[in-house]
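Single-structure report; data block below.
With one protein chain removed, the remaining protein chains of the complex are shown where they sit.
Our next item is subunit A:
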Amino acid sequence: MYVEDLKNEFYEFLTGKRILLLVHYDIDSICALKILQSILKHKEVRYTLCVVRGVEDLKRSHQEHCADVKYFVLINCGGTVNLVDVLEPADDAVFFVIDAHRPTHLDNIFSDGQVRLLWGPNEDAEVPEFQAVYRDDSDDESGGEDEDEENEGEGRAAKKRRLDEEAIMRRRERRLWEQRRFDIIAEYSQYTYYAKASAVAMYKLAWLLNKDDKDLLWLAIVALTEQFLFSKIENTQYVLAAGELQAHTTRLKNRSNDADVATSLKISFEKDLKLVLYRHWCVESSLKYSMFTACKMKLWSHRGSKKLYELLADMGLPVAQSQQSFESMDLQLRKEFHESLEKLSEKYNLEDLIFTSFVLQFGYRNKYCASDIVYAMLAILESSPRDKPEECFNSALDCLSRRHKETLQKAIERAKTITKTLFKTVQAAIDMKQIITAGSFVYYIIQEVREYEINNNNNETKTDFQGSLDWYMLSNQHILLLLAQFILRAYVSMSKNKKAPDLPLIISAPKNLELGTCIVLGIPPLRQLSPKNNLGRAFEEAAENINYDVLSDYFDTSYFEIFTKDRTRFFDALTALFDK
């Protein structure tokens, strides 16, 4: 059921109650959580927080708390699964769901009040009609009974014949209806994609309640930028949403406060470059390791590096300066950096290097753009193999509050390592031709490094220890997504195959060494501009074809989890499926 009046039916409804907040483990949900926390502080709500990484975690957390808590708020999880079936809640439990994953499960949409979705029906595209999907079975049976009573007077044989015919007709109609229903549901749920970020929706609620301020706006901005950087939404959607947030920025600007640099918090809407962390790194590294520039200029090859130096020379940037950190470059060079890159973008095939984004400034030394924060949070959430998810979650929450600057700095350093690792993985993959075409799709498998193995795997040129750090990072959802996009773009730029932009990529990375599982992700081909991903359906079908017990725990169906020993069979099944 849709809840459109968020203020009364959600916010006021939760006053004084005891709730459980189930939060998905990603950047958008953390931002949405922070916004929700700050507006719930004004209502006497007692809440407990649980971090959820997949369907199993959701079930477990629900089980632990369902005895005492009746109201659950799910952030970025649970919209796409049938909550009532999966969780088997008590009858008076109410679930409020704010989820950016689509398509929403039909049972959640047509639920009669137990599951309440915190958005409007206009945000769910192409929902089939209620009649097409649900049918009141009791109608058939009651019809049959009436007929029985009426026909008591008739002869038994005649009655029986008539009943049989009607029964057959009814059954046939029933079969046709079910077939149609199956097709409709298959069509509705084949693509998995993302809608508006939950943090943006929460920000709108805060604005409605007049409790919004620059901090909350910044959180919404970070969530939106995350969706854009990981290509979860299209360019046009990003521009529209950024435009809305920009309107809020101008509204919240306070000229008298902003004049005092030491204590003010300023958010500005500026043009920015698609270079990773360039403000906190040196120019050469940033240009070399960012996915955008690396793929356009093929910076993993010799020719590419020479081109890079050419570009720097054209910009008038001495090599020595470009290898220093950005903050210690000459002031003049720093100011002209943007414009000189813009001017040369055409010559070096770097159009679309510029995109509009937001920059946060507080105090004299702290200037962060939204993508910096996204990468820092990604580093915290996904690149600390030794910490448990809850601890990483807490550090991520700390990193967003401006009080813990060292957390943010350390995270930015780790983000730099991640970017470098991704680049080196891609470089190795291309040099050793490990990106394999299988007819109608491209795939790449990341092997884990074992101590005694010295044969040709992708981490050959590194020492064993470093190699194991790499694949550990790559088993996490978003880093794997970044790697997949990088590899696909690199492959398309290097390949002479005309059909390369039409091929989707499937990438597999080891996930859990003890259990022997690996994670599989599929991303749509480059030529397809919309990020709608129907590979999830392909995975499910391939798994069925090889009679495999579905292990998939993720809310985003483009991720799949299988045992490493079954991987080859799985890929064979996929190839067969795609060839059809």
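Everything that follows uses one rule, which is that a contact is a pair of C-beta atoms (placed from the backbone, for glycine too) under 8 Å apart; a residue touches a chain by one contact, two chains touch by 3 or more; residues count from 1.
Definition applied: contacts and distances are computed from a predicted model.
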- Query: Which of "Mediator of RNA polymerase II transcription subunit 22", "DNA replication complex GINS protein PSF1", "dolichyl-diphosphooligosaccharide--protein glycotransferase" or "Immediate early response 3-interacting protein 1" is the UniProt protein name of the chain not shown?
  - Reply: "DNA replication complex GINS protein PSF1"
- Note on the structure: The one residue from A:Lys41, A:Arg251, A:Lys499 or A:Lys565 touching the chain left out of view is A:Lys41
- Touching the hidden chain, out of A:Glu391, A:Asp431 or A:Asp579, is A:Glu391
- Note on the structure: Among the options A:Ala67, A:Ala157, A:Ala259 or A:Ala320, the absent chain makes contact with A:Ala67
- Message: In the complete complex, the non-displayed chain touches which residues of subunit A?
- Response: 18, 37, 40-41, 44-50, 64-65, 67-68, 388, 390-391, 393-394, 403
